[in-house]
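A protein chain is absent from this complex, but the other protein chains hold their places.
Right after this comes chain A.
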Amino acid sequence: MSHLKSSLSGPELQALSAAAQWYARLQSGEASDQDRQDWQAWQAADELHRQAWQRIEAVRQQMDRVPGSLVAPTLHGVQRSRRQVVRSVVLLASAGSLGWLGWRSETSQNLLADYRTAVGERREVRLADGSLLLLNTDTSVNVRFDGAQRVLELLWGEMLVSSALDPLKRPLRVSTRHAQVLALGTRFIVRSQAAGGEVAVLENAVQVSLAQGGPAVHLDAGQRLDFTSQALGAIRRNDATVGAWQQGSIIAIDRPLGELLADLSRYRPGVLRCDQQIARMKISGAFPVDDTDRALAALHSGFGLKIQHYSRYWVNVSGPAAV
């Protein structure tokens, strides 16, 4: 406790410590009447004891302001998410491919990244070597240039890289937690999220390999592939959906509604989800990402879906009223 600066005197601190012991005993679910009598006698014995117990009561009152049924899952949830993040980082660090041992928490890392866009924002960044990055929504990037190489650490999110020819001829590499991409003089898009990501090449070519190592796959202009930290997916052709965000839209071609909403929710804060029954419903169309309310309105007018706003941060999409 000594690290907590306290305005309390020594005796006050002692009384508080004793009061906390009483609290622990009474909270056990097995306290006897005798325990309760002893506790009351302890309080009555000294004004300091009474004051200390009042501090405990004040904390209890503060805790009681929210139903326990809500507090417990929220705190477990937040601990889990903060922890998972740390775990993924530890794994990455032990793989050691780039020696990112400085990583502590990927999320606080995200906040402290060199370049970052907010949810719903897109931004251009010109780098020292003349390369141009276009960062999509909710993206964090670190730029690590040294005498031997140019490394862009894509911590989270999505970006279009237009690489410049480097007078020092240093290779340009994008590293994500799952995979890394070596530019072969080029324009390409990399996305990286919790479960995996995607690379799509617009000009020239890249080489993709897993962050953990293994053989590299050559990807030409007009090609793309998915990746997780375990495997690289099959090579597919680019279509109109690739990089549509540069023009401010998501283009869907027979896309399951659940996937489309997951994609759309990258551009707006809060929760956006749909009823399970309609998650596989096929949707086609262009949806604006700069005004996601309009995208949702289009789902309503074009597909008869019901958009329910529970709060500004929470929207549920459900099936057509009558089918």
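As a convention for this text, contacts are C-beta pairs under 8 Å (C-beta built on N, C-alpha and C of every residue); 3 or more make two chains touch, one makes a residue touch a chain; residues count from 1.
In this text, contacts and distances are computed from a predicted model.
Enquirer: The hidden chain: which UniProt name fits, "Cytochrome c oxidase subunit 1", "NADH-quinone oxidoreductase", "Putative permease protein (ABC superfamily, membrane)" or "Sigma-70 family RNA polymerase sigma factor"?
Expert: Answer from the record: the omitted chain is "Sigma-70 family RNA polymerase sigma factor".
Enquirer: Based on the whole complex, identify which of A:Gln62, A:Gln230, A:Gln277 or A:Ser301 touches the chain you can't see.
Expert: A:Gln62
Enquirer: Which listed residue (A:Arg144, A:Arg236 or A:Arg273) would be found touching the missing chain in the intact complex?
Expert: Residue touching the absent chain, from the options given: A:Arg273.
Enquirer: Could you list which residues of chain A touch the chain missing from the display?
Expert: 1, 3-8, 16-17, 19-21, 23-25, 27-30, 55-56, 58-59, 62-63, 65-66, 68, 70-79, 81-82, 107-108, 111-118, 121, 123, 138, 270-271, 273, 310-311, 313-314, 316
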